[in-house]
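The other protein chains are all here in position, but one chain of the complex has been omitted.
Should a chain be cited, it is by its letter among A, B and C, assigned in written order, with residues numbered from 1 in that chain.
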Amino acid sequence: MRKFGIIGVGHVGVTVAYTLVTKGIADELVLIDSNEKKAVAEQLDLEDCQARLDTTTKIKVQDYSELSDADVLFVTAGNVASLQHHDGNRWAEFEYTREIVKNIAPKIADSGFNGVLVDTMNPCDAIAHYLQREAGFTTAQCMATGTFLDTARMQRVVAEQFDTNYKNVTGYVMGEHGASQFVAWSTVKVNGHPLMEYAKANGKDFDYDALEEEIRMGGWAVFSGKGYTSFGIATCAVKLAQSVISDAQLECPVSSYNEKYDTYIGQPAVVGKNGIEYVNQIELPPDEEAKLKNSADTIKEKFATM
Amino acid sequence: MRKFGIIGVGHVGVTVAYTLVTKGIADELVLIDSNEKKAVAEQLDLEDCQARLDTTTKIKVQDYSELSDADVLFVTAGNVASLQHHDGNRWAEFEYTREIVKNIAPKIADSGFNGVLVDTMNPCDAIAHYLQREAGFTTAQCMATGTFLDTARMQRVVAEQFDTNYKNVTGYVMGEHGASQFVAWSTVKVNGHPLMEYAKANGKDFDYDALEEEIRMGGWAVFSGKGYTSFGIATCAVKLAQSVISDAQLECPVSSYNEKYDTYIGQPAVVGKNGIEYVNQIELPPDEEAKLKNSADTIKEKFATM
Amino acid sequence: MRKFGIIGVGHVGVTVAYTLVTKGIADELVLIDSNEKKAVAEQLDLEDCQARLDTTTKIKVQDYSELSDADVLFVTAGNVASLQHHDGNRWAEFEYTREIVKNIAPKIADSGFNGVLVDTMNPCDAIAHYLQREAGFTTAQCMATGTFLDTARMQRVVAEQFDTNYKNVTGYVMGEHGASQFVAWSTVKVNGHPLMEYAKANGKDFDYDALEEEIRMGGWAVFSGKGYTSFGIATCAVKLAQSVISDAQLECPVSSYNEKYDTYIGQPAVVGKNGIEYVNQIELPPDEEAKLKNSADTIKEKFATM
Partner (left out) sequence: MRKFGIIGVGHVGVTVAYTLVTKGIADELVLIDSNEKKAVAEQLDLEDCQARLDTTTKIKVQDYSELSDADVLFVTAGNVASLQHHDGNRWAEFEYTREIVKNIAPKIADSGFNGVLVDTMNPCDAIAHYLQREAGFTTAQCMATGTFLDTARMQRVVAEQFDTNYKNVTGYVMGEHGASQFVAWSTVKVNGHPLMEYAKANGKDFDYDALEEEIRMGGWAVFSGKGYTSFGIATCAVKLAQSVISDAQLECPVSSYNEKYDTYIGQPAVVGKNGIEYVNQIELPPDEEAKLKNSADTIKEKFATM
């Protein structure tokens, strides 16, 4: 039986919940929120789906003890509204989400939960690290969506230049899920070809800095039009959870602990039943390695203040 | 190729869109909203999903002419905020949604769309009728979710009394998707048994009026906790659309034109490629027939003022 | 994590396996067959799917000890070829499948398996009873597909008379999954209407005996054209397993232990995490009750010789 928990039923959390229910992925689902009325309303709305679906998911609310035998716990709390006045800087959520983690980490620890945590809170990397430490899990057990989402945006932006499928673009956005992130252009391929070669061969002359800016501001583009982001991030979080549940050993960029820089950061890793099975070490050219170091420093600096 | 349009990308519209994309139901999807920035943001957020999904959906925005070869058009515009001060009375949305329909109906007509309309706007029944008339479609082509959602709530409320699956409860909520709706208790079965007999046999003594009130206020319970309803209603709308697309001839309660009472109203009907293939005539006991007539009168009265 | 076992990778077993893998239902799957080469070949063929699927299923073979933590075990062994010369009489498989059960029952018992058994072997009802007894499980833990498949055929045959969706037909085929089965016409409804009334109202005058014969011989019609049956039966078996896995409490006709007649027999029951949660007692008219008794006697008589 597959059992999932979700702490925080805001836009991201409920989209994760809706996906798990409507695609028949979850057999049991536990919703927890600081606003109990909202958690119960989301439970009801999800239950209103079930007479119309072919699968059945048991939904429980507000009970941390139900997490003891859950396989994956999504931590999706946060207050997106705090972003509104800060031009998309995810550090703006920092103080707010740190308080949330201070509050929920001991409850998670006490619940007996011993599965894998998938965190979507912002500032993504630092908060995942903080959560891992405060709740007392191994770094393997705690990951955050990080640049998995930014990579999806990179796949979109690059694919559209070639009218090809987003899945035909591979490679990584690395670093912080935030301003200091960077596209590791050396890793990007289109239809199996190194991007820059393929662009030349197709007579395309890109402004790579402009493309990178479009990717970095992808979340902001969504946010400024709808007031929050939900679908892309939820789809990434669910994908990671499915890899845990089926021990899929899926390789993908995800925020996880980097030993060299002693911080959580968006980097390629392999995800399985233990969470982060191993970091997929890749050789970056010096300019990209410098960007990774710079991004790691940014994250660590903030984390140090926690 | 399956092609869908959605007019109105509020909570319901985008949940329909997300479902069609993430379950691989739609090959092509057209999003239209009076707020272009929001439509574009939703397109981006849905596109950010696609590198993580196994299926591909092409998403277009703001172009009515794209509806000309669409199979199903969801009309999900509306301003849920107007509800907030009216204690759940869906007529509160009346003036607002009528203006929307006045605005979009000629555009739909001009687009060349000739598929099936699935309307979720409120007041559901009257607006569907108004939309059908204004946009110049046959009554078969235009349906509204109506009491399909209330019936899902009835299945939930009744099933929970017996700890059985929601899908083990059959029967209909009929009438207005609003205050004058009623549970046609004579049609309700649990595990194949007539409800009232089964309740007695299991030593249960229900207050059926209280159950009915819980069902009727199901939407309000969700609304008061989360500020809107989205999952249940979207799942119902998608189910209807799937029945159209595959010509499934699915029998279910849905808001459709009733000849006897000359109004749209929630009643059992069969849904296929032509929309409402036929109304499923059922014999109600006199007290339930009276409730149906009363509900029809309520809807007609409002409709007359349109 | 959802884990399933399959003993017997003939046409039914591998179709179940393929369904669990390609629909992403199983996280782990154990295949066991008396023909090891075939089990390994099926494993390979299923693994050849996985680079093309969005989900991942770990497939293991020939290891009974892997069943110890499985949730559901399909028992699908049998030699359909033995049917070929016996005009569709499922008792023809009796001696052959009894020997199989004698061989595998102690291995299942020794494996430590303690989940739910879903049996598709023939003669379905007697073999399920024999398997339950030999392997030492409770009657709740052991069910067989039984008339769940015959009921699907009844839904098809009846629905086609009205050009309606198969799912719009409800009711039960009961008794033996074999010659003595019967359609409990008193339970059959179309679009919510009692069949016989609805037929009259629609000016249809059926030969119900002929319809019943078409339903009863449905398996034979498939068998005589393709040499075996696989899709319908596998779909029924998977549906039951999904109800177990998600504790769905799904009500459906299934072969299970009937106290009154002290035998396994096709009857409505509710399926959840414990297997048969309870038999759904229904009141049959005397002629149908007599048919049920007759069918029970037929099954018991054979079972007594085991």
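One rule holds for everything that comes next: a contact is a pair of C-beta atoms (placed from the backbone, for glycine too) under 8 Å apart; a residue touches a chain by one contact, two chains touch by 3 or more.
Predicted, not measured: the structure shown is a model, and the values here were computed from it.
Interface note for the absent chain: among C:27, C:42 or C:176, the touching residue is C:42.
The chain omitted from view is touched by exactly one of A:53, A:221 or A:254, namely A:53.
Per the touch definition above, the residue from B:163, B:213 or B:247 contacting the chain not shown is B:247. Listed by residue number, the positions of chain C touching the unshown chain are 14-15, 18-19, 21-23, 37-42, 44-53, 56, 149, 151-153, 155-156, 165-167, 169, 218, 221-226, 229-233, 235-236, 239.
Residues of chain A in touch with the missing chain: 53-54, 163-165, 167-168, 170, 172, 187, 191-193, 248-251, 268, 270, 280, 282. The omitted chain makes contact with chain B at the following residues, 1-2, 24-25, 27-28, 55-58, 71, 242-243, 245-250, 273.
Going forward, only the chains that are shown with their structure count from here on.
Note on chain placement: the centre of chain A and the centre of chain B lie 33 Å apart, centres being C-alpha means. For the pair chain A and chain C, the distance between mean C-alpha positions equals 42 Å. Touching two or more other chains at once are residues 248-250 of chain C.
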